[in-house]
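My questions all concern the structure below.
Every protein chain but one is kept in place in this view of the complex.
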Amino acid sequence: MSHADALHTSTGLDNRKLLMWLFLASECLFFGSLIGAYLLYRGDHEVPCVAGELSACVFPTDRTINGVEYQGLFDIPFTSVSAFVLLMSSVTMVLALAAIQRGNQRGLLVWLFATAFLGIVFLSGQAFEFTEFNEHGLSLSTNLFGTTFFVLTGFHGAHVTVGVLILLSLWVMAARGRLTQEKSLNVELAGLYWHFVDIVWIAIFTLIYLIQP
Amino acid sequence: MKLPRLSTRTLVLLSLLVLLAAALLLSGCGTSDLPQNTFAAEGEVARKQRDILIYWVLGPAAIIFIVVEGLIVYAMIRYRRKSDDEVPTQVHGNTRMELAWTIAPAILLLVLAVPVVEGIADLGRSPRADALHIRVTGLQWRWQFEYMDPEYANADGEPLRVFDEVHIPTKREIGLEILSADVLHSFWVPRLAGKQDAIAGSTRHMWLNADRPGSYSGQCAEFCGLQHADMRLTMVAQEENEFEEWIQGELADDAGSGPGDSADGPANGPEDGPANGPGAPAEGSNGE
Partner (left out) sequence: MAGVVTRPRPTSILEALRGVRQQAESYQGIWSWIATVDHKRIGMMYGVTAFCFFLLGGVEALLIRLQLTTANGQVLDPDQYNRIFTMHGTTMIFLVVMPLSAAFFNLLVPLMIGARDVAFPRLNAFSYWVFLGGGLLMNASFFTGGNIFQGELGAPDGGWFGYAPLTLNRFSAGEGIDYWAMGLQILGIASMASGFNFVVTILNMRAPGMTLLRMPLFIWMTLATSLLIIFAMPIIAVALFELLFDRLFEANYFNTLVGGRPLLWQHMFWLFGHPEVYILILPAMGIVSEVLPTFSRKPLFGYPFVVFSGIAIAFMSWGVWAHHMYTTGLGTVANSAFGVSTILIAVPTGVKIFNWLGTIWGGSIRLVTPFMFSMGFITMFIIGGLTGVMHSIVPSDYQQQDTYFVVAHFHQVLMGGAIFALFSGIYYWFPKFSGKFLNEKLGQLHFWLMFIGFNLTFQPMMVLGLLGMPRRIYTYEEGLGWEVLNMIATAGAFFIATSVLVFIINVVVSVRSKERAGADPWDGRTLEWSVPSPPPPYDFEEIPEVHTRDEFWHRKYVEDETGRMVPIVAGGALQEEEHEEEHQHIHMPSPSYFPIIAAMGLPLIAAGLIYWEWINMLPLIAVGAAMVVVGIYGWALEPEAE
């Protein structure tokens, strides 16, 4: 993991960077599987119900939860804003990397913090949405939609949380002057991860929120 | 270190022994009339499944094994190191041979695909119009059979229901609807047909027939919990008239004991009874 490694690797690519790319490739399969399960069940508009009332079984495309009519499960404008926030955080991430590569410590501090902050805003939005759904009676165990929705978006949220922790750790390092220009790879790696998580959200947002059956 | 002595004779003897043992073992399948012997097929489906294996695969596979293994044993004996400083010619490969042993097996194997696809299509067809329809439901750990044809409905219009032992007429095709009330099971009567899994939440179909009257035993083939080994069943094939006699008797008994009676219900089925579970799933919901 030492920085000297980059000088004499067989491919010329730094070990850690190669590791991060492989990790992200692997993550594609992880989110792919979760999204696959969601899509599989989304097709089931009227799953035959063996026990309990019908509403418990139906994927809530008919806008019912526990038999109560509910106009529009998703608040599209709200989620669009939070998706936009996450997208913007990718921009600030790029600016943070540009700053450290130019040796601009002040810029690094500002943009790292901005990225983490936008991440936290997104997470707050998700927390609000989860609470909101929960108050309408949708939980992990309500029906297939509850299960697939909460697990998929929850795992994405967990990834964002880890990203925020990494960003904040880097920020502390930077604030103590330990994140110098020659260590810009750290920021680059965090950036790769962050952009990936961002792209995954675009996929989830499109598939769950925008293309509803 | 000393080179271990492994004489040519020992190796040849050993390989002969192996072949002999294999032949002996396999011959067991061909001749015996054992209750669940897949090679002692007594129905069209089981026969087709056995014949594809025997005619298309077992023979060629045995030949390939003998040839390749023979070459290996030959090479081991022929090319043993004679002295410690001998260095053989350093052969790195031969592209023509590589192409040969890539393309030839590929062609052979693709030929094999023909009976496979043909067999899948044939076994996967729907049962004939005049078939007897039976709904099979796997329960932990029993088999429930319902005669779905209207003429075998009891006084309440409910299908006649029996457990673990089911009677069928010979020489008539049987169309089976297979369901599960709880976990996964797999319906299997080896001498009549290969298996079809019973999937909770959806219905599966298969057909079979029996050539001759007889009692054919089978059992659940998908692990389904504690008493999986005891989830056995018997398919009794009878001549058409005997079958008719039997089923009329059952219907009479059924009327005698009253509707919804669970006297012969499963001893250890789920609490909501077998009727709830399998009844609801929609037909043909096999989107998986």
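Residue numbering begins at 1 within each chain, and the chains themselves are lettered A and B in the order written.
One rule holds in what follows: contacts are C-beta pairs under 8 Å (C-beta built on N, C-alpha and C of every residue); 3 or more make two chains touch, one makes a residue touch a chain.
Quick caveat, the model's predicted, so the values are computed rather than measured.
Every visible chain touched by the undisplayed chain in the complete complex is listed here: A, B. Among A:Leu144, A:Ala174 or A:Ile208, only A:Leu144 touches the chain left out of the display.
Touching residues on subunit B toward the chain that is not drawn are 1-4, 6, 18, 21-22, 25-26, 28-29, 32, 34-39, 46, 48-50, 52-53, 56-58, 61, 64-65, 68-69, 71-72, 75-76, 79-82, 85-94, 97-98, 101-102, 105-106, 109-110, 112-113, 115-117, 119-124, 140, 182-184, 186, 188, 190-191, 193-197, 199-202, 204-205, 219-230, 286, 288. One chain of the complex is left out; on subunit A, the residues touching it are 1-2, 5, 9-11, 13, 15, 18-19, 22-23, 25-27, 29-30, 33-34, 37, 40-41, 44, 47-52, 56-57, 140-141, 143-144, 146-148, 150-151, 155, 169.
Throughout what follows, only the chains that are shown with their structure count from here on.
Measuring from the averaged C-alpha position of subunit A to that of subunit B gives a distance of 47 Å.
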